[in-house]
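Only one protein chain is missing; all other protein chains are in place.
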Amino acid sequence: MTEETQRQGERPVSPLRRRLLGYAAATALAGLLGLAGQNQIGSAQAAEEIVFGGSIPLTGVFAFAGEGVHAGIQDWVQIVNEGGGIEGRMLRYEPEDTAYKVDASVAAFKRITSQFQPNLYYGDSTAFSKTINPELERNGRMIMAGASFATELNDPDLFPLQFMAGPDYTEMFGILLRHVADTQPGARVAFVYSDTEFGRDPIEPGRERAEALGLEVVETIVTPPGSVDVSTEVLKLRRARPDYAIFHGYVQAPIPEFISQARQMGMETRFMGTFWSMDHTVVMGMGEVADGFMGVMPYRYYYDEAADAPMLERIREMRPEYQSTAYMQGFLTAMLMTEAVERTLAAGQDLTGSNLKAALNSIEDFDTGGIIGVPISLPGNSIPVGRIYQADTAAQKMVPVSDWIRLDQTGG
Amino acid sequence: MDWLFFFEISLAGLGTGGLYALTGLAFVLIYKATRVINLAIGELLMLGAYLFFGFAAGLALPHWMAILLTLLLAAVVGGGVERLFIRPMLGESPISVFMLTIGLGSILIGVVELIWGPNPQRLPEFLPTTPLFLGEAYLSSKIAAAFAAAAVMVVAFVLVFRFWRGGVALRATASDQAAAYSMGINVPQVFSLAWVVACVIAAAAGMLVGAIGGIAPTMGVFGLSVLVVVIVGGLDSVFGALVAGLLIGLLEALAGAYLGGEYKLLATFSLLVVVLMLRPYGLFGTHEIERL
Partner (left out) sequence: MRIGTAKESYAADESLFDTAVQWRWLLVFFALLLIFPFIATPYWLFMACLVAINVASATGLNILTGYTGLVSLGQAAFMGVGAYTVAWLEINLGTPVLVNLVAGGLMAGAAGMLVGVPSLRVKGLYLAIATIAASVIFHFIFANWTSVTGGVSGLTMPPGTIFGFTLDEPRDLYWLIVPITVLMVIGAANLFRTRIGRAFIAIRDRDISAEVLGIRLLRFKLLSFALSSFYAGVAGGLWAYFFRVVTPESFPLLMSIFFLAAIIVGGMGSILGAILGAAFMTMVPEVLKMVVNWLSPWLPDAVALLSPVRVMVFGALIVGFLLFEPQGLAEMWRRLRRQFHLWPFKT
């Protein structure tokens, strides 16, 4: 402190100002203590309920999926609670919007975990899952699933408390390629993918799987994220003349423009997609060109009236309007999680992350009420089951063109 | 070397280049008249596409009427933006105005998302979809039509810019504001005019871009490539924007075809760096001499 500032410091401060400042400081302190207090109240509440937390992308670029997931989890939680909960303990679903941004997701996670003690958690992106998994292991109370089917997460050694309610992206490719190899042995296939983490995920392993099945990968085409014009990419595809082209890493655009230009060129290629571009609304939104568009889907569509699908009937009762495949994903994820809780409680064990995951892994030939058409098992982090559906634009339906394909049974 | 392939790729690239040139034109127009770098150009383009979507799909108006209404409304938006946001910033540092347009872009994205939702949509088809072959070479008819529309608009614009009184006033303002004032030109009105015309052009470009690739609130990233176009061409050169537009379209297509899609943006931005190092004021821009 210099001499000058000392001298200024001696000047009298007006009493009113001092009082005001005092108030301000007191309010600030009270505020902070209030924040701390919130914590204790929250943990007291969470003692008997089983909390299902969620970083859900209700807004932003992934909102179409987040809304579905949100509704699916809500409905399953309602079904369980109407049935008296799990061993008398009610479920409590605590979602928060993330706008599909990692920092917002983590912030939501911190807030939910500091206010409640969730045992189950739904996360949105791959990056979020990777960030939070070490925390899950330390925390030791939770298992997590999410909107990401990233191949990387399907590794029980690296991500012991994570799972996904469906096949990972590589397994989706495996299912598609199995179907191709069955219908047209030795076919020429091309992969078209976006230059993102999501897009690049299954490309290299997919190539290996194709070769193992005796298919020839004639071209891999990468498009920049958010690209508008795909005419150069279509020209490339035309040179390669594949029998099948698989899109991955997109939701809708630029698939319709791609197909329509390819049709204009007179190409006979059949186009396929993976989970996120296979929702009914997405495919039908592509317009006329979608006719014949195929893809892999691990769940039955909302309007499937198969006799062995009582759960779909139930869903249609709860929600009379169409529900997306993201809804099915959220619904099934919640169903599997509560099944794990039920098994853990039935065995008289504590609800810890590792107990829950072990219970989840003990699921074998489980009946999902018809959401998946075959009994499922969850030996690791994924359920490598799916079916090929095809768009019928005249009937405005997605119709199955293959039987359920299980990669786990025949060693895909 | 497959020459047919090369030819087809080049055609496709020039097609996109036409849209770059058109949008670049809107950008240059604003810069020339008002010295404002308008980073919201991509978002204005997006807004145009959504307005058309609203009229043609939402209200189910006939396409010609939807197009007219879109252009009209875009003109209103342009005038309004100039009056509300840009005019009060007259005399502020260019950096502040530049940032203001970034904020404006963000507001536009929010408004569009609020009205039409965040999910991508498809525009009703208003461009021809019959296949087009030049000899052996295939050209997407949508791209050809978009290119033709862009070319017509560019020619019309250049003629107006040259001969119409308003165009002359605009050029006079661009070359010397004080002199234009003293000759009795209403300079603030010229500023408004520049924004109105630029927004109309951007909306037209937006409809064409949306017709090809679908629309989404994020389609403003198209503006990023346009930014490269105008910097390479020279911020105040109409001719530069046209040449650079075609050049960048071609470069992106070739890089995408021969190197892979991940190289598209890299190629254009590398070109930008090279041009900035060799000719800091763009290929055809005016090199202004600074005096104290």
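For reference, chains read A and B in written order, and residue numbers begin at 1 within each chain.
We take it that a residue touches a chain if its C-beta (ideal position, glycine included) is under 8 Å from a C-beta of that chain, and two chains touch if they have at least 3 such contacts.
The model shown is predicted, which means the values in this text are computed figures rather than measured ones.
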Task: Contacting the left-out chain in the complete assembly, out of B:Leu14, B:Ile30, B:Ile67 or B:Leu104 - done: B:Leu104
Task: Full-complex contact with the absent chain, from B:Ala75, B:Met89 or B:Leu283 - done: B:Met89
TODO: Among B:Ile9, B:Val154 or B:Ile231, single out the residue that touches the unshown chain.
DONE: B:Ile231
- [ ] Out of A:Arg92, A:Lys130 or A:Arg406, point to the residue that touches the absent chain in the complete complex.
- [x] A:Lys130
TODO: Sort through A:Arg89, A:Arg200 or A:Arg319 and give me the one touching the missing partner chain.
DONE: A:Arg200
- [ ] Over the whole complex, note the residues of subunit B touching the chain we left out.
- [x] 37, 85, 88-89, 92, 94-96, 98-100, 102-114, 118, 224, 227-228, 231, 235, 262, 265-266, 269-270, 272-273, 276-277, 280-281, 290, 292
Task: Hidden partner chain, residues of subunit A it touches - done: 1-2, 4-6, 8-11, 13-14, 16-17, 20, 25, 28, 32-33, 35-36, 38-39, 58-60, 63, 96-97, 99, 102-104, 106-107, 110-111, 113-115, 126-127, 130-131, 134-135, 138, 150, 152, 195-197, 200-201
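Methods note: only the chains that are shown with their structure count from here on.
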Task: For the subunit A and subunit B complex, residues of the former touching the latter - done: 59-61, 63-64, 195, 221-224, 226-236, 238-239, 251-254, 256-257, 260-261, 264-266, 285-287
Task: subunit B residues within the subunit A interface of the complex - done: 2, 5, 8-9, 12-13, 15-16, 117-122, 129-131, 138, 140-141, 143, 209, 212-214, 216, 218-219, 221-222, 253, 256-257, 260-262, 264-265
